[in-house]
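Below you'll find the structure I mean.
Just one protein chain is left out here, and the rest sit where they should.
For chain A:
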């Protein structure tokens, strides 16, 4: 099973983060929520690994399971 990467793995992270914020500019709350949901689904498909995604869902929870955080 592939482990979810939780150490630094993204080059140009400031650029991507800024682009994410910009994508939400001018959207109301419902539109922002919808954008986020679409983005999650697109990324899920791109990652394409159910094991990694389940770990990511656990890691994102309000009370992440430590054992999952390799």
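The rule is short, and it goes like this: contacts are C-beta pairs under 8 Å (C-beta built on N, C-alpha and C of every residue); 3 or more make two chains touch, one makes a residue touch a chain; residues count from 1.
Simple rule for what comes next: contacts and distances are computed from a predicted model.
Visitor: Just by its UniProt name, which of "Putative spermidine/putrescine transport system permease protein", "Glutamine amidotransferase", "Oxidoreductase" or "3-(3-hydroxy-phenyl)propionate/3-hydroxycinnamic acid hydroxylase" is the chain not shown in this complex?
Guide: Going by UniProt, the chain not displayed is called "3-(3-hydroxy-phenyl)propionate/3-hydroxycinnamic acid hydroxylase".
Visitor: So one chain is hidden, and I want to know which residue out of A:5, A:18 or A:37 touches that hidden chain in the complete assembly.
Guide: Here the residue in touch with the unshown chain is A:37.
Visitor: Extract the touching residues of chain A with respect to the undisplayed chain.
Guide: 33-34, 37-38, 40-42, 45
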